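Heads up, the thing below is written out as structure tokens.
For this view, one protein chain was removed and the others were kept in their places.
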Amino acid sequence: MSILTLNNISKNFGETKIIRGIDLAIEDGEKHAIIGPNGAGKSTLFHLISGLHNVSSGSIVFKNQEIQNRPPFEISRLGLARSFQVTNIFHRMSVFENVRCALLWSKGFRYSFWHLLGRQSELNDAAMHVLEEIGLSDQAQYPAGELAYAAQRALELGIAIASGADLIMLDEPVAGMSISEAENAVELIRKVTSGKTLIMVEHDMNIVFDIADRISVLVYGEIIATDVPEKIRANPQVQEAYLGEVASSA
Amino acid sequence: MGILKAIAKKSPIWIAYLAALLGLPLIFDSILAISIFNQMAIGIVFALSYNMLLGQGGMLSFGHAVYFGLGGFLAVHTLTLIEFETVYFSIIFIPVIGGVIGLLAAIFIGSFSTRKAGTVFAMISLGIGELIAASSLIFSDFFGGEAGISGDRTYGPTFFGVDFAQNDQIYYVAAIWVFIATLFMYLFTQTPAGRMANAVRDNPERAEFIGYSSRRIRFISFCASGLFAGIAGGLFALNYEFITEENLNAATSGRVLLMAYIGGLGYFIGPIIGAVVLTLMNSLLSNYTELWMLYLGIMFLLTVIYLPRGFAGFIMMHQVAWINNRIKSLAIPYLLIGLPSLVFLASIIAMVEMSDHEGEVFHYLGFDLDPESFITWAIVVGFSLAAYAGVRAALPQLKEAWESANTVPDNKDPKS
Partner (left out) sequence: MLEVFVFATLNGLVTGLLLFMLASGLTLIFSMMGVLNFAHASFYMLGAYFAYSISLKTGFWVGLIFAPLLVGILGAMVERYGLRRVHQSGHVAELVFTFGLAFLIDEAVQFFWGADTKNYRSPEILDFPLFTMFGQEFPAYRGFMIGISVLIFIGLYYVLTRSRVGIIIQAAITHPNTVANLGHNVPLIFMGVFGVGTALAGLAGVIAGPVLTTFPGMALVLGSIVFVIVVIGGLGSLPGALIASLLVGLLQSYAIASDVGMPELLELLGISFDRSHPLNDLWTLSLPQIAPILPYLLLVLVLIFRPAGLLGKREE
């Protein structure tokens, strides 16, 4: 059963066509990686799905509802969460507050100005639980902006999963990390997304082949292949797209 | 009940606050002091309401006086209605009227002005503020034109025999209102709406991705701040029994921005400090010099450049040193730099004042200064140069002491 379907999605910025007619169906519970050279439009695709940009044409169906062109907060409430390539946290609030805010809507608080958060034990416990899962519970009181980079990325992940979303989209989650930090991060991702659907943009092929059930290859705004990792590895078109890139950066 | 428990936890601070509010006029009971306390009360509520927008919500408004002024105008009109018994209730409820009007105005104006924060919001607020201030001069039946309108607070049912003719009687009404307003504005920051306001301030984009409409959150903060600004306007009406177009206009909006900023935007207590400091400067300094506005301007600008987190920020900067128990090590360096700084300040002010008092001898800090005398100038300039040198000399020591007092023990360093 497909939880997310993209039907012939296109996106133009003025004259420039960034996304050209993409069709994709993501299965419920699947771990799906999107790879491709820089500038292929991976982040743009994420922005289209999560509501940051409007599509130029086509439709996006999430849990049987059309979500294209809807504002991010509506889409998020349906159970779709995402993280960002550039760390996008609430830097002046404490680590704990960051996570607690991410939980608020799913716990039903809406725009309340009459609940005192200090007294909401279920909410606070849930927030501490998330912090434990991402390994930041002993840094709970520090302003988020003062954390080390890898810790901020963990918090980024924590905010995305806190609300219990069914579909989690991660945009280059381990970018900028050292090898050991990345290993820890991958373990964390595996742990927190078990049982959920994951779409991940990633450059590191080892991680991709490790986690993904299926891989889509995005080149110049089009998907040239969607398949299981072994078949992608053997696909000549993919090799050309990547070999060309690898050779030029050598 | 639960709210009372929450208050009970932090109760020492709140009890102290209430005690201070109620006890001050017992210690300083001159007419001038009471008048200053009344002004502070109004300023505290007004500045705190402004901080709901700026410090907590990240929305810079140049037109906040609108809600204050409208609240005040309705309040004065209500006083008159009470006087002629068209309505009849105790004047201690007047700030409620102010608050309701402030809220209604904020709902109306907020419905179209909270779409974005940042520069667009600031410009809309400026435009609306000017529009309403200018309109108030045109609609002189309601706003009284340039002369404003006045009322009398001694009518209506007495409160345990008190008719509020005296300023210290009205101060206690103001003190209770200040306490209530402060409490509720603080509690707001502890609610989902209040916290999300902080989140939207920090990162409106991310807030949307956790399920919240940034626009809605800004709207709620906007309305809440209008409500409390209106209450401040009601307090103003009760205190002065008089209100004019000036209380709606950009100058008043500017003053509350000053108060909040100097006090410190990022801290709840900041605007309280700012209101107190500015009221003191306004009332006391203006007795001694005509140039106090100039000094205020300079102080404001220096604060923006060197102390962007305000007085509260300056105090909170010492948090780490406090935790490390190294505060005492800073005492002597501060003294060594503080004394020459004060002398420097005093001599600069002396020079400015001398330029202003062309030709006439005037009294300054216990001395009679003659602007015409070359010797006086030489002495003052000499003092300023010596003091400046003293500050420069003491600076490295302060830096060193600061650094050592602020080193975080390694195992607690989040960056390691």
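All chains are identified by letter, namely A and B, in their written order; residue positions are counted from 1 within each chain.
In this text, a residue touches a chain if its C-beta (ideal position, glycine included) is under 8 Å from a C-beta of that chain, and two chains touch if they have at least 3 such contacts.
Here the structure is a predicted model, which means the values were calculated and not measured.
With respect to the full assembly, the chain omitted from this view is in touch with B.
In the complete assembly, the contact with the undisplayed chain comes from B:V304, out of B:V304, B:I327, B:A378 or B:A393. Listed residues B:A147, B:M293 or B:L395: the one in touch with the omitted chain is B:M293.
For subunit B, the residues touching the chain absent from view are 54, 58, 60, 62, 112-113, 115-116, 118-120, 122-124, 126-128, 130-131, 134-135, 138-142, 250, 254, 257-258, 261, 291, 293-294, 296-298, 300-301, 304-305, 308, 352, 356.
Following the convention adopted for this analysis, only the chains that are shown with their structure count from here on.
Mean C-alpha positions place subunit A and subunit B at a centre distance of 43 Å. Residues of subunit A touching subunit B in their complex: 50-52, 71-73, 76-77, 81-82, 84, 88-93, 97, 100-102, 104-106, 109-119, 139, 142, 146-148, 151, 159, 162-163. Taken together, the subunit B residues at the contact with subunit A in this complex read 2-3, 5-6, 9, 187-188, 190-196, 198-199, 201-203, 205-214, 216-217, 220, 224, 266, 414-416.
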